[in-house]
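What you see is the complex with one protein chain gone and the rest in place.
And now, chain A:
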Amino acid sequence: MIRFIVRRLLQLIPTLFGLSLLLFIWLRRLPGGPETAILGERGTPEMRAAIRHNLGLDEPILIQYGRFLRRLIRLDLGTSIATKREVTTEFLQRFPGTVELTVTAMVIAIGIGIPLGYLAARRRGRLLDHLSVGGSLIGICIPVFFLAYILKAIFSENLGWFPSSGRQDPTIGATRITNFFVLDGLMTREWDAAADALWHLVLPGLALASIPLAIIVRITRASVLEVLNEDFVRTAEAKGLTENVIRRRHVLRNAMLPVATSIGLLTGGLLSGAVLTETVFAFSGIGAFIAESISQRDYPVLMGFIMIIAVVYVLVNLIVDLSYSLIDPRVRVR
């Protein structure tokens, strides 16, 4: 198992190298540069040239890339061109928001999706089945930003149940430790701050959960249906085991393998899907910041953020692979 983990982590190195090179070249090939974003209407050609020169953007691209690599080896991702703060600082201030949002969305998607998919399979062809299959089709089709506006219009503007933007009410004045607001609230016993942060997660979490929820319902349903037809289930039924035991020990467990795989992939996808949700809900996370950085051509931020996200993505999928052996004892990682 340890060898497996080490090998997977070593595979990261060439992956990151290739990704960084591609990304570096692609970003530099985009027309324009950060100097125009900084200066706006105010810039003169001389000022723009001076900024390009200072940033080293007038040098050959391989020399620029070499400089980036030399920094990267020292784990230094540089500073943001726009804010002049360190890229790692910017990341640590925003990543927790995206993690909270992604986890909320996955909790909603898994918590509702698996039971719903299972029930739909057990009541195949009946009303609940049709409702969940039809509902999940809508969930996949509806654009996230549209759903976000609808949720906000209903639950925030009209009913006033949930806040419509941000991560926490700024007048609470909560203490920041890890920038995971819920966790910080618990750690400092600022219960109201933790509850408020949770409250702020509901609508964006629901919006972001819509697509994974729909996918999980469908995969669970299909997978359970398949397992229900297996010989061992019939055997268990013939043995006279109670439905509860069959469901827990035999059906769900075997049906969960494809679901677990998809959860791993979906979680990674959510990191990128968060861009729209974060923007519409003015939710401070990496997605909205990346979108902003692209328009500002803030190269160090884009390089740094995407490299870190790639590492996180690989780690999440590593954890998913490891979890197979928990779900199915026959799977042994080597």
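Everything that follows uses one rule, which is that contacts are C-beta pairs under 8 Å (C-beta built on N, C-alpha and C of every residue); 3 or more make two chains touch, one makes a residue touch a chain; residues count from 1.
Just so it is clear, contacts and distances are computed from a predicted model.
*Asks:* Leaving aside the chains on screen, match the unshown one to its UniProt name from "M48 family metallopeptidase", "PadR family transcriptional regulator", "ABC transporter substrate-binding protein" or "Dihydroorotate dehydrogenase".
*Replies:* Answer from the record: the omitted chain is "ABC transporter substrate-binding protein".
*Asks:* Out of A:T88, A:S156 or A:S325, point to the residue that touches the absent chain in the complete complex.
*Replies:* A:S156
*Asks:* Out of A:G97, A:G139, A:P212 or A:G273, which touches the unshown chain?
*Replies:* For the chain that is not drawn, the touching residue is A:G97.
*Asks:* Among A:S136, A:Q168 or A:S210, choose the residue that contacts the chain missing from this document, as touch is defined above.
*Replies:* A:Q168
*Asks:* Across the whole complex, list the residues on chain A that are touched by the chain not included here.
*Replies:* 31-51, 53-56, 67, 71, 78-79, 81-86, 93-94, 96-97, 149, 152-153, 156-157, 160, 163-168, 170-177, 179, 181, 183-184, 186-190, 279-282, 284, 288, 292, 295-297, 300
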